[in-house]
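Every protein chain of the complex appears in place save one, which is left out.
We just call them A, B and C in the order they show up, numbering each chain from 1.
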Amino acid sequence: MTLSMKYSFKNDYSEMAHPEILTVLSDVGNEQFEGYGLDEHSITAAMLIRKALKAPYADIHFIAGGTHANLVMISSALRPHEAVIAPKSGHIFVHETGAIEATGHKICVRDGLNGKLTVGDIESVVSEHGDDEHMVKPKLVYISLSTETGTVYTKAELAAISFYCRNNGLYLYIDGARLGAAINSPACDLKYSDLPNLADAFFIGGTKNGALFGEAIVICNEQLKVDFRYLLKQRGGLLAKTAAIGVQFKTLFAGGLYDELAKHSIAMAKKLADGIRALGYEFLCPVETNLILPVFPNEIVDRLREHYGFYDWQRFEDKTAVRLLTSWATPEDKVDCFLADLKE
Amino acid sequence: MTLSMKYSFKNDYSEMAHPEILTVLSDVGNEQFEGYGLDEHSITAAMLIRKALKAPYADIHFIAGGTHANLVMISSALRPHEAVIAPKSGHIFVHETGAIEATGHKICVRDGLNGKLTVGDIESVVSEHGDDEHMVKPKLVYISLSTETGTVYTKAELAAISFYCRNNGLYLYIDGARLGAAINSPACDLKYSDLPNLADAFFIGGTKNGALFGEAIVICNEQLKVDFRYLLKQRGGLLAKTAAIGVQFKTLFAGGLYDELAKHSIAMAKKLADGIRALGYEFLCPVETNLILPVFPNEIVDRLREHYGFYDWQRFEDKTAVRLLTSWATPEDKVDCFLADLKE
Amino acid sequence: MTLSMKYSFKNDYSEMAHPEILTVLSDVGNEQFEGYGLDEHSITAAMLIRKALKAPYADIHFIAGGTHANLVMISSALRPHEAVIAPKSGHIFVHETGAIEATGHKICVRDGLNGKLTVGDIESVVSEHGDDEHMVKPKLVYISLSTETGTVYTKAELAAISFYCRNNGLYLYIDGARLGAAINSPACDLKYSDLPNLADAFFIGGTKNGALFGEAIVICNEQLKVDFRYLLKQRGGLLAKTAAIGVQFKTLFAGGLYDELAKHSIAMAKKLADGIRALGYEFLCPVETNLILPVFPNEIVDRLREHYGFYDWQRFEDKTAVRLLTSWATPEDKVDCFLADLKE
Partner (left out) sequence: MTLSMKYSFKNDYSEMAHPEILTVLSDVGNEQFEGYGLDEHSITAAMLIRKALKAPYADIHFIAGGTHANLVMISSALRPHEAVIAPKSGHIFVHETGAIEATGHKICVRDGLNGKLTVGDIESVVSEHGDDEHMVKPKLVYISLSTETGTVYTKAELAAISFYCRNNGLYLYIDGARLGAAINSPACDLKYSDLPNLADAFFIGGTKNGALFGEAIVICNEQLKVDFRYLLKQRGGLLAKTAAIGVQFKTLFAGGLYDELAKHSIAMAKKLADGIRALGYEFLCPVETNLILPVFPNEIVDRLREHYGFYDWQRFEDKTAVRLLTSWATPEDKVDCFLADLKE
């Protein structure tokens, strides 16, 4: 058995794109369109997203990737001495090669719980800094929905954070690389239309939910809207072919495809988790979306690795928490196979 | 007649992508691949590009857009006090919203001729700066091939610049957003395989030559190769779905499609230019690629604008130089139409 | 004759400090003071400066040097995509090693006249950029008073620039490294109290007018005042020993010493210029402050260089414009000597 025949639970972006997306891209034919997001496809996609969010005044901008969305949005929002508050597991703090610091801003972290930040965490950063000009000034709270450990915020949790932020002059920004998996999670009572009321800005991830590539940045706060396209261009994020992202989001948001794909990936993760739990294994974090962290004895991990691709998340003495991701493309029989192999 | 029915000569990226590209993207199906350019498609594409360049040791990196390619490459190459030398018409100086300065580096410009920089221009910047620590230190020469005015460097011209750069400790970097149009221009005696010998780094543009999106950065200088993927990630340019670019470049470079598309766009521009010249009009710059700058009386420009999309390039008292771009997708009959309308 | 015996007209900061300044520094003795500008000396100095400016609400911040003042102020005022408009001879553009670009901002230059920017210059930068997000957004006008060529703006000239800036959403910032020489120039009808009405921010130079070191940044625009001390600290400009600058400015502004020193340096320059003109030589720019640019035949320049220190400003075929600076410390007999030597 060769390496390439292993089935991969490594990521939710391991397949090219949902067939419907590719079909629509091809169907455009030789139609001519405006560059830089001023085309009809992008305009329609933005309209559909605004409708899904019930946010007629939100600004929508398309960009190729999530790290890029984060750095453009955050560096656009902050003055040089202003800083970000994030959970220690936050993608911007761990896995973006210091992209935020490279735009000049410090990230102040707290441990959080299950990848989530609490109001208490935010409060402790704020009170530690006070009004001391010898320290940075925390100004923007960054959270992920769903988080790096596959968990979600409830509406009450997010509302509490939002309330604290507004009362304390902080922006709330949500990294929604896996927003579909969050909103469609049974553990999450948030609706798309809650987000514009609670957050100042966020992005809706396409790359990890069936798109060929692309994310939709949503800006709700009037102040953050100003001149955003300049920033997008300056950081290299304003693509001539933005229409190619617009077409995709139009397809994803026209008739429920975005949610449908997220639901499939959650269903596959649930089936996988249920099976694993039935076999007596535990999880590092609650199972809530399409990313699960079961803990297996090391010899089992080694055996599974022969047939499946996945990452080790945390190593303990004789056990390892592994990260398994399902996607819009995960076939049910691969889940069955995994569970059968695990049983053996 | 509605706006959308105008035929546009505004850009060479007004159509989605060449059908073959879209077909190949669809054909990948549910195959799983590694993220971040470590997939088979990107690896094969890089191999094909290296072969075309006769540069087995060049590093190839894929990125979504040209402005992004420029800023990642340049900011990776320079220490904070080092600066860029560019022609005044250079894309990085005029139309990238200060992207290079946003990474901390000054651009020192010279007028150049027809969008091209001469050795004399470069020399004058170098001698003006000397070894004075109160001034920036010029370290990288930026040129475009083809240029913003559609012209090309000859092999002799590029070799002279390259020779000067090597003797003076300067990097030579080429913005190849329209590299296909340059290499396939009858006015240009450069071959792909000349570039790795003459330049330290460059990029091969996909966006403006039939790709859905994407550019291939080529690094030849060993020093510039070091840790480049870190920079790519830090600036938001390392896409999870790099495979989607890899597939496209594989298609473009597997059997000559890249050149074929460039040749078509040049042929259309030539036909357009010949027709215009036959009607007695002049050009602001030599006609060499797929971007031409004819000068028309203002009333003619106004009339043409009713039926065709294009940008005004430079306004004189009663004349205007307009910018007409043809592309891989330009139908010959649209060129005929334009010439017929012009004749009237 | 050794090198060190040459008398230097190179700069107005070639001597340590005016004796009164050094005396006052010594007189402080072992008194304890607060750090970072919160001491009584700095507070009193700020009060005296506000009084001289008739600007009771201006914010005053002390910093060690002029390049530093420029980069902290400008980077504090601008969002990432915003740019500076400056004359081509501007210190920030030529002689600060790309300090402004290093904070991320482009400088858009115009030739200007005699080192001065006109409203037409500013207008042409603004109209060239329009509202195009592919270009930077000009937001701050930088001028020097007096300029790099020793000239001054009249009140009418400065008011016209200020009026244009306010009507077009631009900040006006004045580099006042040689503000004393400007305000005390017979060619300048501006008073200190005009500046807060016309400019959004500026700095008053101590280094070039008798201080041991130090500049006083003055911020008049409420928006630019916000959190400025954070920026000052972040860029390394908030000195623990700010009191050492405060004491100096207290001394300079308590009883007219600042103007007295400027007047002396202007008087010495005038005497020098009158003598040079009487001998039949011309000047590159009007003689208005303590920096003059006489044009001498090259063989005369070579002879003078044997006995005097100065910089060549601009070389012509057989002539050279040299830069001569007088200072608060220039002895009249050195001026006489120079003129006598020139006569020979």
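For this structure, a couple of remarks:
The criterion applied here is as follows: contacts are C-beta pairs under 8 Å (C-beta built on N, C-alpha and C of every residue); 3 or more make two chains touch, one makes a residue touch a chain.
Keep in mind that this is a model prediction, so the values were computed, not measured.
Between the chain not shown and the residues C:37, C:80, C:98 or C:275, the one that touches is C:98.
When the whole complex is considered, the residue among C:141, C:190 or C:243 that touches the unshown chain is C:243.
Among B:8, B:76, B:185 or B:207, only B:76 touches the chain left out of the display. Contact with the omitted chain, checked across B:118, B:149, B:234 or B:330, is made by B:234.
Annotation for chain A: contacts to the undisplayed chain at residues 80-81, 83, 94-98, 101-106, 133-136.
Residues 4, 7-8, 10-11, 13-17, 19, 22-23, 25-26, 28-35, 40, 64-72, 96-99, 102, 207-208, 212-213, 230, 233-241, 243-244, 247, 309, 329 are the ones on chain C that touch the missing chain. For chain B, the residues in touch with the chain missing from this view are 75-76, 79-81, 103-104, 133-134, 136-137, 227, 229-234, 238.
One rule holds in what follows: only the chains that are shown with their structure count from here on.
Chain-level centrality, scored on Cα centres against the all-protein Cα centre, points to B. Centre-to-centre spacing of chain B and chain C amounts to 43 Å, using the average Cα coordinate of each chain. A straight line joining the Cα centres of chain A and chain C is 51 Å long. Residue positions 230, 233-234, 238 of chain A are each in touch with at least two other chains.
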